[in-house]
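Excluded from the complex is one protein chain; the other protein chains are retained at their positions.
Per-chain residue numbering starts at 1, and chain names A and B are given in the order in which the chains are listed.
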Amino acid sequence: MATIAAAPTYAPSTAASNTGMWSWITTVDHKRIAVMYLYTSLFFFMFGGLEAVIIRTQLIAPNGTILNAEIYNQLMTMHGTTMIFLAVMPLSAVFFNFLIPLQIGARDVAFPRLNAFSYWVYLFGGIVITMPIFFALAPNAGWFGYAPLTTPQFSPGVNIDYWVIGLQILGISSLAAGFNFITTIINMRAPGMNLMRMPIFTWMALVTQFLIILAFPAITVALIFLQFDRFFGTQFYAIAAGADPLLWQHLFWIFGHPEVYILVLPAFGLVSEIIPTFSRKPLFGYPVMVYSGILIGFLGFGVWAHHMFAVGMGPIADTMFSMMTLLIAIPTGVKIFNWISTMWGGALRFTTAMLFAIGLVSLFTIGGISGVMHGSPPADLQQTDTYFVVAHFHYVLFGGSIMAIFGGIYLYFPKMFGRLMNETLGKWHFWLYFIGMNLTFFPMHYAGMLGMPRRIYRYDGGQGWELFNLISTIGSYMLVVATAIFVYNFFRSRRSGAIATSDPWGAGTLEWSIPSPAPEYNFAEIPTVRSRYPVWDIKSSEHGAHEIPHGELGEIHMRDHSMDTASTEVEPAPKSAKELGIVLPNNTVMPAIAALSIALSSLGLVLMRNENKTVGVVWSVVSAIMIFVSIYYWMTTPLEDEH
Amino acid sequence: MATTAHAGTVDPHKGHHYTTTGLDNRKIGLWAFLGSECMLFGTLIATYLSYKGKSVAGPRPHEWVCAATNVVSDSPIANCVGQMFTPILDIPVTSASTFVLLMSSLAMVLSHNAVVHKNVPKNTFWERVRGSSKLWLAMTAFLGMAFLAFQTYEFTSFYHEGLKLSTNLFGSSFFTLTGFHGGHVTFGVLWLWTLFAIDVKRGLGPDDATNVDLLALYWHFVDVVWIAIFTLVYLIK
Partner (left out) sequence: MGHSSDQSVAARLPDAEVHHPTWQTYVWVGVLLTVITIVEVSAYYIPAWETSRVYVPSMLFLSSIKFIVVVLVYMHLKYDHKIFRALFTGPFVVSIITIIALLFLFGQISIQVGGAG
């Protein structure tokens, strides 16, 4: 420990046994799982983005000819499905995985192997749902998959089969992660980390997990019905048998609206970390931020039918759901004003992360306001199924979630990889995103108001939509350029970015008290927490320094970390877990095998329906046995060695 | 460095299994899971209730047949003398299976009790009976299997009466709801026999209380779901 590494200045903290492909497949370390989530979800983000760009190219001018209706439907469906389930949710999961244990002062999540399982289920589920597009067999009924359109009567092909089982598999991943993170946050907090000292990101993550475990059962049931209708001949969605055509819509939106908050609350959490850091002020109105997050979560379950104003539910239902919808604007508005108040009078530093956070505050406000507009049924009847709605939810999900997630990546890149991302390229990325995003989505408000319907694969000229569509498409190309810059910056910084100190931004929460990149055991000693911004307390008062034992050094670096010029000082490599006598969970491949078997067994259903019944049954039975065997080994192997 | 890192460290800082609340992680995770299951079964029940009486074709859960006109209806038929009420749902059999499941919950809670008080000396025969976790675990498992047997009988008889998964909305929603519940019971029975096997192999003691508690919570939850299903599906027409 006394030796200080010379060059290279940052010594890898991982032992030799922790490298190579196999170590990644078998890892149960929440930080490595977070990195796998990051790469996978960024890949899917770009994949979904590519689909969007092809759609935009088709729509650049009237009567586009590069896509036919069928392929357009597949691309449109896969764009929505990919972005929601394979990109934004798992991008949030990157931060759940990486940050929750670090922010609450824990060595790992409550169930490390279940955590690995969640990732692998996500990966294989994503593959199941994405593969068919390479054979032009992708799901083609929209990301909402309305039944009876998706019943075998109207969608006889294999396309929807993949969609149903793919989403079902992804649901397992989200639910498993939900139970895991709830337990982690409730039960793994360091001493002194009471609920009202918890970093706001962790709070929003907690609310999000409750939304997940309550919303996903609804879509699970809706999908089970659809699965049974498709594979076993039930009649849940068969109108001729007396089924209600609204059943799917209700069940789907009982899930679907909380899902919106599942996508955006983690983003709110990230912004609530970024803004105080770069304003050098504690978050304004912390308790109100917590309560408004919880309130958003609760109200989120009472508004689902505002997606269905146009189906004719009657005046009472419309009024109730409209009122609830408008109510949600209050806690959301509270958050916006609290972020502004945090910045007010602060020592602002406009780093890339900060720019993205401010981007969220402004763009989400626009999306929020258009949301209030169609929260009113009379207005909604004009706007529903037009591009106005497309504009609205892209302001919320791109302007909200994606902006915050990229802000989060710039902020936490050093903690993940030990190096800083390039700020100049980052700012190019931000401004191109900001401008490109507005160019893409703002004109859609106008196109929608002029009556352009959603989900059409071509349109006639002379309706006043040409200019808006042209601008939108140009904007989407800017987004592609910006994303390319980001990818370049990411890999360049990963290899040769400036070395990061433990707290390169001067942030105040617990994760910044340990070295960058975080050592495998996170905290050499579990800290005791006495405030919301423990690291700031230490920096401001000498005598408090012993309260947060500082990772590898046991003391606090008091030097000023300027953010753009990385410190040239050398931080010694942290000790390994073995040297410190910390017992970590053993690696195991069982979660990955269990996840793979789950995906395979579901594919058996597709075989059963579309190919050969016997082969399908055998396939499913064999993979079901694999599930049981792998889970048996998982359950009977201790998590860690005896100590 | 060594001084700050090691001086005066107590359990919370070094202890690997420190938890904030002092509770077992798995129990918290399980309760969260049960909360989530409320929504799952709630949605299934809501669908069953919404679809009640909407089937275009029979058989229906409760039918009235008018002998004179041969009219079949979901509700009592007006202007028909001597109409017959013919529920397809077999109330006597299901009441018996409900009783069986309730008693399995009692046996489950007694096995938990037995495991917790394993080290208390037992003097009389009845104290030994009460303190036998093997007996109560096996009893719970057998009662659970009896419930499944009742359900198999019920499903088979429905099948012979012409009600299949694909017959009508009633068949689809009824079999899916009760089938999901039966699946949960099956999983519980497997779990019970696993714990029983461990008990036979090395004996369960107070240290295993949480292990048994987890199963007990799951089992009781499956029981309360059946309490709701029995009333909402079987008893209310």
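Simple rule for what comes next: a contact is a pair of C-beta atoms (placed from the backbone, for glycine too) under 8 Å apart; a residue touches a chain by one contact, two chains touch by 3 or more.
Source: prediction; values computed, not measured.
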Query = Can you list the shown chains that the absent chain is in touch with?
reply = A, B
Request  = Pick out the residues on subunit A that sit against the missing chain.
outcome  = 182, 186, 210, 213-214, 218, 244, 246, 250, 254, 298, 301-302, 305, 313-317, 635, 638-640
Ask   = If you put the missing chain back, which residues of subunit B would it touch?
value = 11, 15-19, 21-24, 26-28, 31-32, 34-36, 38-39, 42-43, 45-46, 49-50, 52, 91, 95, 98-99, 102-103, 105-106, 108-110, 113, 116, 130, 207-211, 213, 216-217, 220-221, 223-224, 227-228, 230-232, 235-236
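Throughout what follows, only the chains that are shown with their structure count from here on.
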Request  = State, to the nearest whole Å, the distance from the C-alpha centre of subunit A to the C-alpha centre of subunit B.
outcome  = 35
Key: subunit A to subunit B touching residues, read off their complex   = 1, 107, 110-111, 175, 178-180, 182-183, 186-191, 193, 213-218, 220-222, 224-225, 228, 232-236, 240-244, 247, 251, 254, 524-528, 546, 549-550, 552-555, 580, 582-583, 640, 643
Complex contacts: residues of subunit B adjacent to subunit A = 1-5, 9, 12-14, 16, 18-21, 23, 25, 28-29, 32-33, 35-37, 39-40, 42-44, 47, 50-51, 54-57, 165-166, 168-169, 171-173, 176
